Every structure is written in C-alpha cells, then in structure tokens.
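Dropping a structure here in structure tokens format, bear with me for questions.
As you look at this complex, bear in mind that one protein chain is not there, while each of the others sits in place.
So that you can tell them apart, the chains are marked A, B, C, D, E, F, G, H and I in the order they are listed, and the count of residues begins at 1 in each.
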Amino acid sequence: MLYHVRMDVHLPPDMDADEKAALLEREKAYSQQLQREGKWPHIWRIAGEYANFSILDVDSHDEVHQLLSGLPLFGYMDITVTPLAKHPSDIKD
Amino acid sequence: MLYHVRMDVHLPPDMDADEKAALLEREKAYSQQLQREGKWPHIWRIAGEYANFSILDVDSHDEVHQLLSGLPLFGYMDITVTPLAKHPSDIKD
Amino acid sequence: MLYHVRMDVHLPPDMDADEKAALLEREKAYSQQLQREGKWPHIWRIAGEYANFSILDVDSHDEVHQLLSGLPLFGYMDITVTPLAKHPSDIKD
Amino acid sequence: MLYHVRMDVHLPPDMDADEKAALLEREKAYSQQLQREGKWPHIWRIAGEYANFSILDVDSHDEVHQLLSGLPLFGYMDITVTPLAKHPSDIKD
Amino acid sequence: MLYHVRMDVHLPPDMDADEKAALLEREKAYSQQLQREGKWPHIWRIAGEYANFSILDVDSHDEVHQLLSGLPLFGYMDITVTPLAKHPSDIKD
Amino acid sequence: MLYHVRMDVHLPPDMDADEKAALLEREKAYSQQLQREGKWPHIWRIAGEYANFSILDVDSHDEVHQLLSGLPLFGYMDITVTPLAKHPSDIKD
Amino acid sequence: MLYHVRMDVHLPPDMDADEKAALLEREKAYSQQLQREGKWPHIWRIAGEYANFSILDVDSHDEVHQLLSGLPLFGYMDITVTPLAKHPSDIKD
Amino acid sequence: MLYHVRMDVHLPPDMDADEKAALLEREKAYSQQLQREGKWPHIWRIAGEYANFSILDVDSHDEVHQLLSGLPLFGYMDITVTPLAKHPSDIKD
Amino acid sequence: MLYHVRMDVHLPPDMDADEKAALLEREKAYSQQLQREGKWPHIWRIAGEYANFSILDVDSHDEVHQLLSGLPLFGYMDITVTPLAKHPSDIKD
Partner (left out) sequence: MLYHVRMDVHLPPDMDADEKAALLEREKAYSQQLQREGKWPHIWRIAGEYANFSILDVDSHDEVHQLLSGLPLFGYMDITVTPLAKHPSDIKD
C-alpha cells in the first residue's frame, strides 16, 4: 500500500560537524536499503527546503510507523503521512 | 523536470448530474492523454478526500501552468505546485 | 487496519427539509450497515459541532476511500484521514 | 464520559539517553495502569509521528485534567481535548 | 460541569428581514430559558463581532451537544467547545 | 468592564524545581489577591492543557495590561485579550 | 479608551450597483459622524485591500460593540477588536 | 518605490462566458497600460494557480491602492501588498 | 507616508536582568527620539501582550526598514509592516 510522506528536517545550525556527518551517513544508508527493498519507491527533494516528499510502499500502518520512527533523523523531523488510494484516472494497473 | 502537485476539487453538491458526469469524463480523458505522453507519471487519490497528489514531468513552468490551467476542473480546484529536485539519497539515476 | 477519520458536515442552512431528512436517513443506514460489518467500530459526535471522529477498520487505503466517498453526505463534508499504528503502551493485543 | 485527546510529544533530540528511557518507562506504566482501570480505553499511535490519539473515559473535566497533567511526559506535550457525545448513528448502546 | 463555548454566527446578509427577526427571537427565548434553568450561567458578546463566549453548566457531553445543536441558529454557527476544570488558584469552592 | 483572557503557559521542562515552585507560589498569591479584590471574577483550567480562560473585571485597558504584565509567569505566557460587551440575550442586569 | 479595529469588507461582486452605492453612502455618513464626535480618531485604508485599520475612542466595550454592529456594512465584514493600553515609550501624555 | 503584490483571483466557475471574456479583456488592457507607463515592471503567473506575483513601482501608498482597487477584477481578488526596501546585497544601484 | 506596524517582542525569560534593563532603555530612547522627530506618531501597547501597534510616518520603504531594523530589540521581534492609504471616509485632510 502507498503512503505519501512529507519530512521536514530541523537540525540545530550549531550541531557538531562530525556528529552531523555521521548522522546523515546513517540516514542515507537506512533510506537506500529500504529503497533497494522496494519499500521506498520515491524520494524527492523539495527544491530550496531541507525537506522531502516520499512515497512508501509497505503492508501496514505499523510498518510505516516502524520505518519512519527508525529514521536516524526522526527526532529532528516534522512528518506528515497521507494514505494514497488508486485514482480512477490512473492508467497504470 | 518533476513537479509535485496537490489538487483539491470543490464541486457544488447541487451541480446538475449530467453536467457533472460530462465534466468528469473530459477531465479523465485529458489526464489519461497526458499520462500516456509521459507528462503525468503519477496520480494518486488522497484517501477519503476529493483530492489528489500528482507528479508531473514537463520541461518548464510555462508548460506546467498550461497543463494545469487546461484541466476541465481547473475552475473548481485549489492547486499547489512544488518543484522537486533530485534527493541525494535517491538510488535511481 | 485502523484509520482515524474526522468528518465535518456543512449542509446549506436553507436546504429543503424533506431532501435533508432523506439524505440523513440514507447516511445513517449506510453507516450502520458498515458498523454491523465491523468496518466502522467507533463513531463519536464532537460535542457542539456538526462533526464526528470515527475509527474505520478496513484492509486497504482503496477500501477506506471507497467507504468514505460512498457516504451520501460526502459532497457536503470536509474529511481528514489519519493512519493509526499500534501504540507501544497499548495493553490490548 | 468520553474525551478524545491528541498528544504530540516534543522531546529534545539531545536528551540524556538514560533520563529519556526512565521517563518513557514511567509514562508507559502510568498509561497502562489507567488502561487497566478502564479510564483509557483506546490509545493509538499516529503513524509516522511522535503523537497519539487517545480516548479517555472518566467522570469529569477535573479528572481528565488530573489524569493528563499527571503524565510524566506532560511538560513535553502539546495536548488537545475534545468532549465526545453519542452519535445518533452509533449502533452501540 | 463547565464548558467554555465560542459561537460565531454567519447569517447571509440578504436574509429575509422577518425570517431573521423570528429566528433571533426564538434564539433569545431558547437561551434565556436555559439561563433561568442555570445551565447557561454566562453569555458575553465578543465586542465588535457577531459572536459570543458562553459558559454552559450541564451534566454530560451529550447534554452539551443536545443544548447547542438545538439552538435555532445552530445551522448558521461555527462552534468550539472546551471542557473546563477547576483552576488550582481559583478561590471559589 | 469585562475582558476575556486566554493564557497559555510554556515553562521549560528542565526548569529548576525550587525556582519553579517559588514562581508558581507567587503566581497563585498574585492571582488570588486580585480575585479577592473582585478584579478576577473567573479563572478556569482548560482541561488537559497548561492554560486557562479567565474573566477580568477592571476599569480600563491600561489596568488590564498592568494586571497581566505583572503576572510572575508573564514572560512564559502567550496571552490573548478579548473585550466583552453585554449580550442582548443575557438575563443578568 | 482606545480600541484598534481591523475591518475586512466582503461585498458580493454581483451586488446591485445602486444598492451598493446607497449602502456605501450610509456607511460613509455613519463613520464621518462618529469621526466628528471624536469617537473614531483614525481610519486608514490598508493599501490594496478592501479593508481598514481604525482607532476608536469610546468609553466601554458595550459602546464599541454598539458602534461597530451599527455599521451599515457590518453584515459584510470580518472585524477584529484589540484593546490598546498606553505604551511606556509613548511621549504623548 | 517598489511594492510586492500577490493577487489570487476567484471567479465563480459558472460565470457567463461573454461577461468573463469582457472582464478579462478590460483587466489585460488596464494592466498593460500601467506596464507601459513603467508602474507595473513585473507580473508573473504563479504556475498552476489563478494567481500572480507582481512588482509595482509607484510613488505612494495612495497610488498603489488606487491602482489595485481600480483593477476590473478587484472584487474577485484576494490581494496582499508588501513594501520592498533595497537589499544590502543588491548589486543594482 | 504612513505605515502600520505590529511588533511582538520575545525576550528569553532567563535574560540577565541588567542586560535586559539596558536594552529596554536604549529601545525607549531610540523610539522617543523618532517620536519627537514626528516619524513615529503613534505607539500603543496591545493590552495583555508584550507587543505594540505603531504608526510610522516616513518617506520611503528604505527609511521604514532602516528605522525598524535599527531598533535595539529588532533581533527579538516579529514585525509585520502594512502600507496605509487615505481612507475615502477619513474627514482629516
């Protein structure tokens, strides 16, 4: 099932540089693993903002929460999750 | 280039049924033509709302405006357009 | 799966009384049928407002959209849908 | 009487880990005790957010305030309380 | 139990004058009856706005909904209801 | 003259306990003195929130500002003040 | 006592021209009479909007409500009233 | 002096086609005349919305109000005006 | 030209007392000097809030920005500036 997610990241500007780099590295690895597993089919940068729109494809609300709350950046994020249904005009099966 | 679009439709509840059906038919045909042309790669129904998230893939802001303002339902919609950049974690080329 | 739904109803104050009564009758029958089927485990009136909080229990986003967009009052409603996961403190299995 | 409550938790990301674990432990015990007493019939995690929707069943506004302001996490929360009445379509007695 | 209520009235400016006068007359009588019964201890006009703050004193959420949804002006109102608890500084018993 | 006031208190969760207790003690004494003087006829706790609705009865805007800005908690509060007029339905003189 | 007032006017675009002209004439006369009486010391047009900021100088909340609710345009307005106190930096007596 | 203006147009979807065409024709002529006079140096379409951002260059607030309130579409618009100062980084004189 | 300004001050509650006193002293002197020069004809305290409405009378947007950004408290303020035009009902020349 598809979930539309908006993630806004708020890192303190005076965060220790090494700590920040390590955190972002873990975040990238975490996300790319899920992308390879097909659970995170789309991730787009909102141009000009430290935020992204993503589409997650998982089997339940529990799994979407587990996935998102497991993000290394979770504690620095505002997140909104919107369930997506099939649109009647969608030509894809 | 990718644009994230949210469209909320507000049709008057007491709209003439035939007029409404014809309007929606034209809207569907318009959208599906653009989908076939690859300009409208994604359209998802926001579950529970008369609204959708879409991803449009066109070459310029002028084209995205032309496409959206040409929607038969345009006059009944609230629309927000957000430009999308490539996310550094995106594993797709 | 559980979905939290808020529904705000906006009926025109000068709506024809008979039409309104018939519409509400259909709405009640529609809802109660789904409640009997176990798909609508909770519906509460927000005190003082023509609105309700509901918990729906269905198998997919498509089904929750189908259920909500099929409401006789759908065209007169503002609806927000929030997916619910199991809370770590919840003592229920 | 039933109260619908939304609780959003904002813990500082750099909170001491042990302190945080102890606080959450107390929060869980506090909530589960009230659940066993039947005063907290429902608690759901809002998928993707550090927030929950809950239904509390207590006898007065004073009691609901006492219950909520006694939460170990109270000082880190934004809370909204909405009184719930019986919905005319509710098939439950 | 005390409920704080804000009521904003939106009457169509071109409403028939007699109809409006009759409606307001019924509203006044309805409110004053409840005030005499002690269920509506306070009603204040928000200066400059067609709105009021009220304090209702009733025994349950069902009763507060019944009271408010029975207002002749209910269909023309935006209403927000907030449950009130005893304040620790309140010198009144 | 009556003023409706909403006060939301935001104390830092990690405030020194003694300092907090002393501050709240001063706040309570300050409020109760004004209540005894009849300038603060009502104070209600908004159930579930560190906030209150109050009705102040003073002779001028200057006095209401002086009263509120003199609150020991003033620096930790968001405050909104709304002037109240007599409601045409109010049965009290 | 001084009250800061914002008035936003929403006239239906298809209002009868003569009716509109007469209404605005009455509004202007009403306002200018109060200005001459010193009760309406300031009225400024918010540039680009059908709205104004005004300062009213009257003796009570009741009077400010009476003045504003008596405006011929009252039914077409959104109004917000804010009580003003003397600023400690104000060099005027 | 420069003013940043956002104009959102809300035309009733069922407006008479001829009337609408004539109105838009007058609007276009009005705007283009001011552009030729150098008072309206920039007008951009907000992609996907019936709205524009404009930069007006006039000598006073009175003139900017006169210009905007004279727009044929003024009665169908939400307008926000923001005064612009020279930015310290601006390399233009 | 007249500008309507709203200034909301947010000073950290735990600011050093002497530093705060000195800052406010500079702010008062700065404002009163401009008042004496006729550039700040009105400053009113919003009753109950650490905020003010002001009317500034200066010759350009650059000057209003210079004036406001020069306020000692500027870094602790949220400021909104609205250009004011002459109201057609204003009886003052």
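Note that a residue touches a chain if its C-beta (ideal position, glycine included) is under 8 Å from a C-beta of that chain, and two chains touch if they have at least 3 such contacts.
Not measured: the values here are computed from a predicted model.
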The one residue from I:42, I:61 or I:87 touching the chain left out of view is I:61
Among B:10, B:28 or B:61, single out the residue that touches the unshown chain.
-> B:61
Hidden partner sits against chain B at residues 1-3, 60-62, 64-66, 81-86
For chain A, which residues reach the chain that was dropped from this view?
-> 11, 13, 45-50
Going by the touch rule given at the top, which residues of chain I touch the chain that is not shown?
-> 3, 5, 61-62, 64-65, 68-69, 74-76, 79-81
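Please note the rule applied: only the chains that are shown with their structure count from here on.
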Select the interface copy of H-I from among D-F, F-I or D-E: the correct pair shares over half of its contact pairs, counted by residue number.
-> D-E
Rounded Å distance between chain A and chain G, as computed from the means of their C-alpha atoms | 49
What is the distance, in whole Å, between the centres of chain E and chain I, each centre taken as the mean of its C-alpha atoms?
-> 39
Just curious, how far off is chain E from chain A if you go by their C-alpha centres, in Å?
-> 45
For chain F, residue numbers touching 2 or more other chains are 2-3, 45-48, 61-62, 64-65, 81-86
